[in-house]
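Excluded from the complex is one protein chain; the other protein chains are retained at their positions.
== chain A ==
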Amino acid sequence: MNKKPRSLARIIIPVVLTLVTIALIVWPMLAGGQYVVLDPKGPIGASQRDLIVISTILCAVIIVPVLILSAVIVWRYRDKPDNKAAYEPNWSHSTKAEVIWWTVPIIIIGILAIVTVRYTYDLEPSKPLASEKAPVTIQVSSLDWKWLFMYPEQGIATVNTLNIPADRPVKFELTADSPMNSFWIPQLGGQIYTMSGMAMTLYLQADHEGQYWGSGANFTGEHFGKMRFDVNATSDEEFENWVREVKQNSQELTQEGYDALTQPGTSNVAYYSAFPEGLFQNIVTKYVVDGNGAHSKHGSSSEAAGANQATQESNQDEDKSAN
């Protein structure tokens, strides 16, 4: 009997700690809704959130009963002298039971697989978003350790800050002039790798005006943690104003300026009124010797392939001029 207090403590401690943990997890949610992945502000993020919820529920359907079952079994068949539950030391096979627990997971995983495959095609990152409005193109390049954003249609560029019009698809074209990074704006949708030698395409859209943030998600060395940037989604009008302002009030990004940016180091936010013609393609093909960039062909879509084709053509041009 004098063992009682100890076993009580054993129950209390885990329960208290679990409650504290749960409280801490729930608290920020109440405090400010910072679960960015679960609080999407655009169609891609929203579909991904839905998919997360669907798959969680599907999994929960099977694991919650199993968790309860385990607790019940352990409790019921524990070795206590007064335990009256059945004991059958040689019972080790039941075809019926095994058929059940092979089939149940097969069914659940089957459903999940169908859902996943459907969404995989729907959410293929290079697939244009349905919208009446034409997409804005933004060319993204990850450098050590900063982001360069170029707006080819507007002719401006920024570093470590991104302005986009809300409610209009944005077509990101991405590459890297640094080790592979990953471009991620959690509230708008999932990430995509930026790799030197190839151009990737990612369509995102912000449904609402507002400020979100993005970051580099794939480790690239010393100051990779500094690669966070703000994303300002504004009305079309404000976006135009902003572009005009950048055009008027900032310097030009020259090739030398770009070369300086590629030097390892962090950077403050910067705005440029212009950038060298074809800079993005040049970054993509920078390390590629003969235009057959080693992995330029495996890109995910016709869009990406188009970008690659463009790079190959520009490369051939260069070859010609070299001759």
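Everything that follows uses one rule, which is that contacts are C-beta pairs under 8 Å (C-beta built on N, C-alpha and C of every residue); 3 or more make two chains touch, one makes a residue touch a chain; residues count from 1.
The working rule: contacts and distances are computed from a predicted model.
Of "Putative iron-sulfur protein", "Xanthine dehydrogenase molybdenum-binding subunit", "FAD-dependent oxidoreductase" or "Cytochrome aa3-600 menaquinol oxidase subunit 1", only "Cytochrome aa3-600 menaquinol oxidase subunit 1" is the UniProt protein name of the chain excluded from the display. Per the touch definition above, the residue from A:Gly42, A:Pro135, A:Pro165 or A:Gly197 contacting the chain not shown is A:Gly197. Between the chain not shown and the residues A:Ser47, A:Thr137, A:Thr161 or A:Thr262, the one that touches is A:Ser47. Considering A:Glu222, A:Glu240 or A:Asp259, the position touching the chain not shown turns out to be A:Glu222 (whole complex). In the full complex, chain A touches the omitted chain through residues 10, 13-14, 17-18, 20-21, 24-25, 27-28, 31-32, 34-38, 45, 47-48, 51-52, 55-56, 59-60, 62-63, 66-67, 69-70, 73-74, 77-79, 83, 85-94, 97-98, 101-102, 105-106, 109, 112-113, 115-117, 119-126, 179-180, 182, 184, 186, 189-193, 195-198, 200-201, 213, 215-225, 287-290, 293-295, 298-301, 304.
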